[in-house]
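Every protein chain except one is present and positioned as in the full complex.
On to subunit A.
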Amino acid sequence: MADTAPLARRRPRRRARRVVALLYIAPAALVYVAFAIWPAIHTVYLSFLDWDGILPATSAGFSNYTDVFTDPTLGPALWHAIVLIVFFAVIPCALGLLMTALLQGNVRGMTAFRVIFFLPQVLPLVAVGITWRWLYNDDGLVNQGLRWIGLGGVTRAWLGDYNLALVALGLIGTWAMSGLCMVLFLAGAQKIDVALYEAVALDGGGPVRRFFAVTLPALRGEITIASVITTIAALASFDLVFVTTNGGPVDRTTVPGLLVYRLAFNESDIGRASALAVVLTLIVIVFVTAIRTLTREKA
C-alpha cells in the first residue's frame, strides 16, 4: 500500500474512479474467486492431506505426490491422453483447415454445412458417448456399414477391442471437435482482405498457393485457440471415456481424469485424487504454453 499512497494524494479523483471501477468488477470477480480460484486453491490444500472425506484429515506432506508419481497406472493413462491429442486436436484442426480451404468463398449451402459440422459441439459429450457406444456395437451402424461395403472380416466390437479401443474412442473426439475447429477457422477466414488473394492470383498462384500464402498465416490466432481448446479437452477428458469404455478393456483407455475420479469416489482418497488433479493441471499448462510458444508470431 505504501507505494500507492503519494500517488493517490496527488490525484484523489483518479482514486475515486478506481474504487468505482473495482465496484463494477467486484460481482464478477467474487463469483470467479468463489467458484474457480477458491476450489483450485482448496484442491492444492487437499493434496497435502490424508483424508477419506469423513474422518479428520491428517497432514500428508508430499506423500500424495510421491504416490501419484510412483503409481504404475499413471504412465499409461498419460500416454493415452497424449494419443488422444492426435484425435482431439491434430486431426480436427487439419480437417478444419481443409474444410475452410474448400468452403471459402461463396459456396452454395454454406450455412447448412456449418450447422451440420458444428452440431456435435452443442451435444453433451455424455449423450455423444452413449450414442457412439451403440454405433460401435457388435451389430451397430459402423459394423453394418463395413459389412455392406464388403469388409465383414474386420468387424468387431470396437470399444472392446484390446488394440483398437483407444483409436475408436479418439475418433469420437475427432467427430466432436472437428466442427468447432472449422467454425473458428471459417470465421477467421472471413476477415481476410480479398486483395491479398487477388495479389496471389496476379502472381500466378493457384488455390494451394493461396491457402499457404494467405489463409494459413492469417488464421494463426484461430489455430492457436482451436489447438489450445482441443488439447485441453484431450488431456482433461473424462466424460466421454467414462460413458464409453470406463477405461477398459484392461485399462487400455484410462486417462488421468478417470483416475482422479476413481481415487476420489471409489477409493475415497481425496488427498491423492487432489494431488493427481494438481499434476494434471500442471501438465495441461505445460502443453498450452508449448502450443502458444510454437504458434507465436515472430517479433
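Rule of thumb we're sticking to: a residue touches a chain if its C-beta (ideal position, glycine included) is under 8 Å from a C-beta of that chain, and two chains touch if they have at least 3 such contacts; residues count from 1.
One rule holds in what follows: contacts and distances are computed from a predicted model.
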Taking the list "Alkylation response protein AidB-like acyl-CoA dehydrogenase", "Phosphoribosylformylglycinamidine synthase subunit PurQ", "2Fe-2S ferredoxin" or "Sugar ABC transporter substrate-binding protein", the UniProt entry for the undisplayed chain gives the protein name "Sugar ABC transporter substrate-binding protein"
Can you work out which residue in A:96, A:120, A:179 or A:247 touches the chain that's missing from view? A:247
Looking at the full complex, which residue from A:158, A:211 or A:287 touches the chain that isn't shown here? A:158
Residue among A:15, A:114 or A:262 touching the omitted chain: A:262
Missing-chain contacts mapped onto subunit A: 3-4, 38, 41-42, 45, 51-57, 133, 136-138, 156-162, 165, 245-251, 262, 265-269
